[in-house]
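Got a structure for you, questions after.
As you look at this complex, bear in mind that one protein chain is not there, while each of the others sits in place.
And now, chain A:
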Amino acid sequence: MPLITIVCHGLEDDLRVDGRGCEDYRHMEIETDVVSNTDGSAKVTLGHTAVLVGIKADIGKPRPMVPNEGYLEFFVDCSANATPEFEGRGGEELGTELSNTLYKVFNNKHSVDLKGLCISAGEHCWVLYVDVLLLQCDGNLYDAISVAIKAALFNTKIPRVHISADEEGGKEIELSDDPYDCMRLNVENVPCIVTLCKVGHRHVVDATLQEKACSVASLIISVTHKGTVTCTRKVGGGSLDPESIFEMTKAGKRVGKALHAPLMKLLQQEESLGKTRQKVGFLG
């Protein structure tokens, strides 16, 4: 029997090849503060998918249209370690696609408190460089990346700066010399991405590579903790009828909402351990 038949038939009975339900995620592991020379970092593994997100904060000039906001920059590196397909420039296209989506999802004032990143209107603001490194690809990159970004943003510590003005009106940025004196970001409204894969007549969450191969199209939905959908995108070659889009969005909202609460709890728990926490890192 061809694979597609097995997958589709199984799904008819709400059964997936690995035994999960249609709206279940695979096993997920999150660790923050894994790269010491970033300002915030997180590593997320989802099944065999592994992504590492590092955030560097630097001082830049605000965009002219929004002089009182900071902004985020995304870069996705599809390392050839993740899959042989990325060798050479193979990962470039995917990387651009991923980062374009990430801009849409995260770089707006509803997701991240961009006003809080402003240091002095029109002159200085914090720019958060979000570097995503794909370590291993085993399907559902979007979801894994979004969780990792949220965790990394949560973990980000931006050094506190003071603006001192001299008589001439020129402004001087002064850094606090206490490394503990830093600003944290409010990540409450940061959305998570839920990818729903249309396989046969059903749709699944967190598709494996096999399931993805069987699907015609998938829908990317970013959802906040309140269940608000902030962005949807369709990817893949096939078409989706309005009915199933509606259904998939509903499912996405449900799954996304359920994803946020345990994630936040986990992050706060980890944070509260402070320095006593045993780091796992990359060898664990």
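Quick notes on this structure:
Please note the rule applied: contacts are C-beta pairs under 8 Å (C-beta built on N, C-alpha and C of every residue); 3 or more make two chains touch, one makes a residue touch a chain; residues count from 1.
The rule is simple: contacts and distances are computed from a predicted model.
As stated in its UniProt record, the chain not included in the shown complex is "Exosome complex exonuclease RRP44", which appears among "Very-long-chain (3R)-3-hydroxyacyl-CoA dehydratase", "SUMO-activating enzyme subunit 2", "Protein AUXIN SIGNALING F-BOX 2" or "Exosome complex exonuclease RRP44".
In the complete complex, the hidden chain is touched by one of A:D14, A:D58 or A:E188, namely A:D58. Which of A:A121, A:L175, A:V235 or A:V280 touches the hidden chain is settled by the complete complex: it is A:L175. Although one chain is not drawn, its touching partners on chain A can still be listed: residues 36-39, 56-59, 159, 161, 164, 166-168, 170, 172-173, 175, 177-180.
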